[in-house]
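Worksheet: the structure to be examined is printed underneath.
Note that one protein chain is taken out, while the other chains of the complex remain in position.
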Amino acid sequence: MNSEEILKLLKSVERRKLSPRAATERLKHMPFEDIGFAKVDHHRALRQGYAEVVFGKGKTAEQVAEIVRAMIRHKESRQNILVTRADRKIYSAVKRVRRAAKFHPVSGMVTIERSKEITGKGTILVVSAGTSDIPIAEEALLTARMMGNRAEQLYDVGVAGIHRLLEHRGMLTEARVIICIAGMEGALPSVVGGLVAVPVIAVPTSTGYGASFGGVAALLGMLNSCASNVSVVNIDNGFGAACVATVINRL
Amino acid sequence: MNSEEILKLLKSVERRKLSPRAATERLKHMPFEDIGFAKVDHHRALRQGYAEVVFGKGKTAEQVAEIVRAMIRHKESRQNILVTRADRKIYSAVKRVRRAAKFHPVSGMVTIERSKEITGKGTILVVSAGTSDIPIAEEALLTARMMGNRAEQLYDVGVAGIHRLLEHRGMLTEARVIICIAGMEGALPSVVGGLVAVPVIAVPTSTGYGASFGGVAALLGMLNSCASNVSVVNIDNGFGAACVATVINRL
Amino acid sequence: MNSEEILKLLKSVERRKLSPRAATERLKHMPFEDIGFAKVDHHRALRQGYAEVVFGKGKTAEQVAEIVRAMIRHKESRQNILVTRADRKIYSAVKRVRRAAKFHPVSGMVTIERSKEITGKGTILVVSAGTSDIPIAEEALLTARMMGNRAEQLYDVGVAGIHRLLEHRGMLTEARVIICIAGMEGALPSVVGGLVAVPVIAVPTSTGYGASFGGVAALLGMLNSCASNVSVVNIDNGFGAACVATVINRL
Amino acid sequence: MNSEEILKLLKSVERRKLSPRAATERLKHMPFEDIGFAKVDHHRALRQGYAEVVFGKGKTAEQVAEIVRAMIRHKESRQNILVTRADRKIYSAVKRVRRAAKFHPVSGMVTIERSKEITGKGTILVVSAGTSDIPIAEEALLTARMMGNRAEQLYDVGVAGIHRLLEHRGMLTEARVIICIAGMEGALPSVVGGLVAVPVIAVPTSTGYGASFGGVAALLGMLNSCASNVSVVNIDNGFGAACVATVINRL
Amino acid sequence: MNSEEILKLLKSVERRKLSPRAATERLKHMPFEDIGFAKVDHHRALRQGYAEVVFGKGKTAEQVAEIVRAMIRHKESRQNILVTRADRKIYSAVKRVRRAAKFHPVSGMVTIERSKEITGKGTILVVSAGTSDIPIAEEALLTARMMGNRAEQLYDVGVAGIHRLLEHRGMLTEARVIICIAGMEGALPSVVGGLVAVPVIAVPTSTGYGASFGGVAALLGMLNSCASNVSVVNIDNGFGAACVATVINRL
Amino acid sequence: MNSEEILKLLKSVERRKLSPRAATERLKHMPFEDIGFAKVDHHRALRQGYAEVVFGKGKTAEQVAEIVRAMIRHKESRQNILVTRADRKIYSAVKRVRRAAKFHPVSGMVTIERSKEITGKGTILVVSAGTSDIPIAEEALLTARMMGNRAEQLYDVGVAGIHRLLEHRGMLTEARVIICIAGMEGALPSVVGGLVAVPVIAVPTSTGYGASFGGVAALLGMLNSCASNVSVVNIDNGFGAACVATVINRL
Amino acid sequence: MNSEEILKLLKSVERRKLSPRAATERLKHMPFEDIGFAKVDHHRALRQGYAEVVFGKGKTAEQVAEIVRAMIRHKESRQNILVTRADRKIYSAVKRVRRAAKFHPVSGMVTIERSKEITGKGTILVVSAGTSDIPIAEEALLTARMMGNRAEQLYDVGVAGIHRLLEHRGMLTEARVIICIAGMEGALPSVVGGLVAVPVIAVPTSTGYGASFGGVAALLGMLNSCASNVSVVNIDNGFGAACVATVINRL
Partner (left out) sequence: MNSEEILKLLKSVERRKLSPRAATERLKHMPFEDIGFAKVDHHRALRQGYAEVVFGKGKTAEQVAEIVRAMIRHKESRQNILVTRADRKIYSAVKRVRRAAKFHPVSGMVTIERSKEITGKGTILVVSAGTSDIPIAEEALLTARMMGNRAEQLYDVGVAGIHRLLEHRGMLTEARVIICIAGMEGALPSVVGGLVAVPVIAVPTSTGYGASFGGVAALLGMLNSCASNVSVVNIDNGFGAACVATVINRL
């Protein structure tokens, strides 16, 4: 029941076709959305406003293609389309739906760019520690770009070679939001956080072996960061970090 | 060795009192700060720029008072002073240093307000789930205010009584940054994150018993939040959440 | 805005004092509760319908007494009042508010019985394994009774002396809901579940030492129960088990 | 030795063919079942009374088919037959035993419906959070139906889009028992539990990545639920949840 | 209902005072113990046969004294009486009940020796690693002695000074059962197990700091022992180890 | 250097061919074994005395066959040969070395029986809870038999159908040592331990799903057993349990 | 900007082509490395000085070969080249780049020896407990040798057969640094540490099953070692242990 329907109901009251008491009853029992609560679905709005996203893992190539087809059907929507955790098989299926689809093998993403509008106010910088963190870093970088941000990268600046990081102070201080990706001991966000005055979103990765416990060591390291401008998202969640960075960069 | 000293050294070269080769050697071996690297200490700058902070836990009342005295000695500094995890004993000691000190028993904080300047652009809203989360919520609220933000509170809106949260949609949508504090299952940030389009900083608390494991259940719940605008800080770290919110609110 | 207010608004429409369009707008923007959503607060309704509960832990005796005083002020309410995790100090404070208050030292509860109505259809049986589980068992037993159930106890029937349990088959088969409380290895619910055809709510307790890990061993044992009629609540949560048993026993 | 046999033995005593002392000895040493203890095997009775179940995982297709064949041999039994955690290979083998067998690929179940009798008093509602929880939700739904319950579904109503759940308040309030399935942060049961006054059985799922730890995050969230009518079963145990719901729905 | 009663019932049948059908019914519904199942309570028999035991922790001195008084009331029983995890207060209370009570401060035990009979066939040797393991070692030693075993001690023979252990090869090879107690890394049972051909019961202790995690490090070390004659009991469970050793030593 | 060699050396001293001082030096520096310490290698003796064992996992079929060939080369040895964690490929390779080799697919063992001598004094009973525990149970059973014990089995007697266990009281009370194998909640050893007066060696298995955590739930359950005659070996370590049972059964 | 460039700049000042003030500015803003900070990169120096290392895991054969080709291009470098966690496929690719490459299948390493210089002062001894620890032991041994150390091995000296270790006291006491590798209970470093006066670097391995938890049991054992000359590296990190041993052996 949308505004029109409520209006219609109230007109019935006005016309005395419906008693106020009966109308009260009907209003009280109608579903939320009918009285405009779709408006509170900021979450859906959010994602639609930024990009259409499909989480590819656990879905067949056909399922993903079907979802993308439905996204494209809404002619008026011009958001970019993003498939995360995808492979070549998913890519082929999506490409059949839309020729413009691109595959990014490092991050395992498929993108369909439909808008180049930049809506983020500053630059999001993606910093990563080791070469094995790059897939997650690329996921964050691409997601940030597809969501309308200028985004740059600074890779392979782990804390055991601190001078490499310090050489790029410029990039660090020019960023408006920093996404900081590290496995192993997860120390990079603390060092980066200490060098800048902007929010740092830390992403632990599941790289490393032995007592890295699939990213738990890095996660704990980041949660215990002694830098006070660091907050953390889930292990390997480059996509989520880019979403958080996007809402910040729009402020 | 600061700029003046480098200048002096270079003038010696100019005047041929020092050979270029000898000057090279001296430049290469002098400490970092001497050539202006104190400038890179944005972290210190950050904290000084916002507020002076003492972490009270594990320090004696005398130690805290001594640190506060040193802070006040810097006449030119007008930042607010904040002692976290304090008790009445610490308060008494600080009060003897500065009569204007106030004690906030719920959050265990001592504050000395020296500036009422608002530097944050919007409102930081502190949302909390249960009554036992209030000490951490108050820590976040007070910290946010002392760091120059407008900050408001919305307490006792746990997810098992979802209508109480929905009644305050207005407050949620007016905030520029939200700090969301919950123990037990830590579900609140997911619900709040789904209702707004701004960054939500989640703080797990150590309240609850049994399998809450001192906040680990809430922490895991928040890290796994299905809302994409949520990032997380350490258990009971209301102070840290306010710091992150402050850097965001200044953007 | 409650039903009366909605009715009033609609009457204004009927009387043409308010246009249907304006009324639609006002309806869409009013807070949830105003259109009767308090009704959806089944949770509050539930607790009010059964008993008024104060979680005593972490509250001062004065705070608890104040909450109880507020509960009693609502004259029309006749539900029993329950303070969990209380001590003698809390008891004294509550007793000053209401002479009829009783203290139950084993379970650490204070009760004010205002109704003896039995609303549960059958008997809730509380079964416990060891003597150290009795405080939690008593919490469950008392809570069940205060919430309007017939409730009986069967204590000290651990699985290492299986005949003691089997001797009481009668009690087991006569119960409509069983609450089964055990620490250590948490095996009792599996054995009990295998002997009956009714729901068994398992409560792990934090008793035991060494690798019992504060109840985790029992919790895991219960979650992995090979009996298919067993579900589990949090460690030491006798109160919660009685709540679940109550909603089942009212069906 | 069943009742008839005991009767026969006692008749021998009556007819003085057996001395009381000799009969006492034989009674004391005969296996439990012989004196009617099969009656205490409510567990077996329970499953037989509801459905015959084979846990398919870890068994070969041939083994499963053999067990099903044995179940069918008992001519008088008319219960439905259920194979959980099955695949197409198992399905083919079972189909050769009984043409009526059906395969349900989403939940990985094979069913042989032999009875459509409804023995549950109300409706069991299966609520799930994300699309990846659907296999477990379907396992619960099908199991509930095969065990003689009316069962309905309400999928994809995660807490980050709370309005979708609230739109279906009707379904929630009409259910007699609710099974609530969620991975990630496991927050759904708390919200659902707060909206209804009936038992909610929570099932954590192993979906999610990073710090979801194979369902542990969801499990902890559910155990710490702040809604008091929630109890929990093991991770991914849709089958077990349906068993618990069935015993409740028969009360 | 014991054998005599069953006999009486069967005689009634013989005398035709009771019909076989009625007798069948009565037999089927009588409690287990009535037909001699008390006999299966080997556990109780076991403990009674060896020693009467009270677990002192969590009981008041009065409660312990009361239990001991009840034990002594059974005049015919001559077993030793043992209170574990006791303190001086408990000791004083027990001493008032029985003058012969002795207190063992290192292990926190109170003993009342009523029998010096040796029922174990060989010697139980208690081996411990560090000085902080001695309280648990003494608990095992005293328990073993009070349960009728010859028991000897070999303390402070940790693996970092392997020669001290090897010096006492004689004691090791003469023991029939060995209890091996260690905290820290829990390596001692592996070394001892490799030197003897008899069963070694390993007891992890909660001594140590840091990553010893209250005995978990030692527990895991012992469970993973590469010596094949080692089995493990719970952390700090010197009493339990002595019980296992006793049942072995009686074989 | 064995006894004969020491004797020879000392005779050289006696005959003055070697000075006492030189002999002292040689004695002090010779390897341990040379002065008879091979005798302390009870572990090797133990395994040789009972059976020759190869742990198959992680070895190629060729490596296993090579080890078996070396074992057979020692003509005088007549112990049985045992390969654990083997597969058909290993079996084929071993069979080529020795025609008499047998493969046991359930437990994944290869055996070469060379002796039927019974050296254990009583019967070892292997009790298991569920059908999925049978591979580990068979590993224990076969190992026990190959090490010279009479060993029997009692399978599928889980605690949720307690009467099935009680029906076999006879087998339980006749055993001299019991090995008790269970996954899921690991409750079986507690019940069995309560029914007998002999040592019970508990083996947790990694069967089960969800919060069974690969056997940790069962392991914790067993360590916390309330029966005092239970000790525990590592998860899935049926072989180890049989070794412990063998050393006990030889006493 | 290297020393030459700084020199050039300073000569410009000397020659009055550049004012001291302008030179100061340029010095302050140039990248770190330009003023000789490459010198602080001891880490890179370290690895270059000892050996060139590629971590093979997660890289394609082509990627590894490409990195090796780049290493060889630097003609002046004569360090040995080391690929860890490699397989035959990587080996083939590297061999095409450099014929002298060798594959070590046990440790999964590829080496290119370009220097036989011994720079370590003493012998590094690699001690390991079980046969399944040998791959990690070989990784440590080869790494140590490729980094210019004399290195020897002492394998299969687990603590359950302590005499085997004691037989080789000579090797232990002659080593300058000991690397001690063990899975299961990780007890070996404690015993070895107690026998020598040199640093012992302990490496836990992920071998073992059940409660070894992928090396955590061994790791905890080693961290809790009662020998005071033991420090620990990550699980399975034979390479890292050799690096630590190398820096020590160069002292």
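Letters A, B, C, D, E, F and G mark the chains as written, and numbering starts fresh at 1 in each.
Convention: a residue touches a chain if its C-beta (ideal position, glycine included) is under 8 Å from a C-beta of that chain, and two chains touch if they have at least 3 such contacts.
Quantities reported herein were computed from a predicted structural model and do not represent experimental measurements.
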Next item on the list: From the touch rule at the top of the page, work out which displayed chains the omitted chain touches.
Entry: A, B, E, F, G
Note to self: If I consider the whole complex, including the chain that's not displayed, which of A:Val159, A:Ile201, A:Val233 or A:Val247 touches that chain?
What the structure shows: A:Val159
Check: Of the residues B:Thr207, B:Asn234 or B:Asn249, which one touches the chain left out of the display?
Finding: B:Asn234
Margin query: For a quick check of understanding: of A:Val127, A:Met146, A:Leu195 or A:Val244, which residue touches the chain that isn't displayed?
Written below: A:Leu195
Notebook entry, point to check: Among the options A:Pro135, A:Gly210 or A:Gly240, which residue touches the chain absent from this view?
Noted result: A:Gly210
Next item on the list: Tell me where the left-out chain touches chain G, residue by residue.
Entry: 40-43, 45-47, 49, 121-122, 166, 169, 173, 176-177, 193-199, 201, 219, 223-224, 227-235, 239-241, 243-244, 247-248, 250-251
Check: Can you list where chain E touches the absent chain?
Finding: 132, 160-161, 163, 166-167, 207, 209-212
Check: Please identify, in ascending order, the residues of chain B that touch the omitted chain?
Finding: 31-33, 37-38, 40-41, 43-44, 57-58, 204, 206, 215-216, 219, 234-237
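Just so it is clear, only the chains that are shown with their structure count from here on.
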Notebook entry, point to check: Which chains contact both chain D and chain G?
Noted result: A, B, E, F
Next item on the list: Report which interface contains more C-beta contacts, comparing A-G against C-D.
Entry: C-D
Notebook entry, point to check: So chain E and chain F: same face meeting same face, with over half the numbers shared, or different?
Noted result: same
Notebook entry, point to check: By mean C-alpha coordinates, which chain is most distant from chain A?
Noted result: E
Checklist line | Rotation in the CA alignment of chain F with chain G, degrees, nearest 5 | finding: 90
Notebook entry, point to check: Taking each chain's centre as the mean position of its Cα atoms, how many Å separate chain A from chain D?
Noted result: 39
Margin query: For chain A, give me the residues that contact two or more of the other chains.
Written below: 40-41, 43, 166, 219, 234-235
Note to self: Taking the top-of-page definition of touch, could you list the pairs of chains it picks out?
What the structure shows: A-B, A-C, A-D, A-G, B-C, B-D, B-G, C-D, C-E, C-F, D-E, D-F, E-F, E-G, F-G
